[in-house]
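Right, I'll just put the structure down here and ask away after.
Presenting subunit A:
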Amino acid sequence: MTWLWFFAKIGVALGIIFSLGPVCIMGDRKISAWIQGRVGPNRVGPWGTFQPIADILKLMMKEVIVPDGVDKVLFLGGPLIVFIAPVFGYCVIPFGNQIGEEKLQVVNLDIGLLFIMSVLSVGVYGITLGGWASNNKFSLMGSLRASAQLISYELTFGLTMLLVVMMSASADPLKSASVDLSKIVLHQAEYGWNIFGGATWWGLPSGLIGFVLLFTCAMAENNRLPFDMAECEAELVGGYHTEYSGMGFAMYMFSEYCSMILSASLIVTLFLGGWSFPYLTDPADHSFLAGVISIGVFFTKICIILFLYIQLRWTLPRFRYDQVMSLGWKTFLPLALVNIGYMAVIGVFLEKP
Partner candidate 1 sequence: MDAHNPHADAHKDAHALVAHAPPGLSWLARASIAAYLPSIAAGMAKTLEWMFRPAVTLRYPEQQYKPRKGYRGEHRLKKDEQGRPKCVACFMCATACPAECITIVAEPAPWPDRDKVPAKFEIDMLKCIYCGMCEEACPCDAIELTETFTQIATTRKEKIYDKERLLKN
Partner candidate 2 sequence: MPKIKVDGQELEVAPGRKLLDVLEEHGTHVPHFCWHPGLKPHGNCRMCLVKVNNSRKLEVSCMYPCTDNLEVTTKGPEIEAARKTVMEFLLINHPLDCPICDKAGECMLQDHTYKYRHGLSRFHEDKVIKETKDLGPTVRIWGNRCISCTRCIRFTDDVVGTGELSLVNRGDHGMADVHPDVPLDNPMSLNVVDICPVGALIDKSFLFQARVWFTERIETTCTSCSRGCNVTATMHKGEVKRLQPRRNDDVNGFWMCDAGRLDIEWLKSPARLRTARGGAKDVADQLRSAAGRVGIILSTSATLEEMFLAKQLATAVNGRIGFVSLDQGTRWVSKSGFAIETDKTANRRGAATLFGKNLGFEDVTAGIHSGDLTHLVVINAIPNLAWPEDIRDATKKVSWLAVADVLESDLSTRAAVVIPSAAWAEKDGTIVNRDGRVQRLRRLHDAPGAAVSDASWLQEVLVHLGARKTVVSAEGVFREAFPGMDYGKVGNMGSALPAIATDVPANTVQK
């Protein structure tokens, strides 16, 4: 029975990530079309819904070109690393409430947050190695940018997560801070979402700023426009995937959406109350129906965040590289530090446990 549950949960987690992937690709194209007053893909299948399948089929049938002078192992391994990383990350995301004794989370790690952080940063290895192995100056430049960007925004990313940990500590029943993701969600379900300051009214500004910071940093780490410095066509041809074709390119493209989904799940988990929704879910109700509803809530929230991601992409122009760097180091990092300082100081003085 435990194993069955285990595989069922893996199924749901992979299901979310792999079904949302193509939907995201499709959504990206459709939403961009609507924003630009176009129709978008509408030829393949009803209303063009089979477009992502056609895309993947096309990419699969294309020749995988391995240029002269590339490091073959790294060149072919790069896309795999990028592809696997977000899938790993997904095993600690709590995508629903408990059903019976089973938490709806593939693995309930005590250090879930740390695990996510490390896995998210693995993805950039794939990009860096792939770009470096391509034996192409543009690719290398793209890879370097990706790594530089990751390092710059990882700091703010981490500090913002720390903020969430502190928030979950502020009114934790066990009176101790937790990096366990399911506990963070449970805390939000009981005391209020972290975006609104968690359990306290004075946490509101901190929560809002933290949400914006995390959202932006996630975007930057995923190399999504307006932060897609690593592949900006205007300067670097195709960036790190210039030399990739066929499935290699497809994996890079798909993994971008996968890590987007992972980031969205993380944002939902950390700031938007995870699977919880007032009056709709009850943390204490461990019935099957309540579990399914919680999964639905979680799924819906992810979709909203993904939509925001996509809409932002088609709203904002690309930053310049120096702007990206100065935003990361000169604005976000100090802001995140101040934010944490505020949370810590106020927390100590006003809400002394």
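As a selection rule, all candidates are chains of the complex that A comes from, given by their letters.
Note that in this section contacts are C-beta pairs under 8 Å (C-beta built on N, C-alpha and C of every residue); 3 or more make two chains touch, one makes a residue touch a chain; residues count from 1.
From a predicted model like this one, the values you see are computed outputs, not experimental measurements.
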Pick from 1 or 2, the complex member that touches subunit A: 1
In the complex with candidate 1, residue positions of subunit A that touch it: 31, 33-39, 212, 216, 311-312, 314-316, 327, 330-332, 334-335
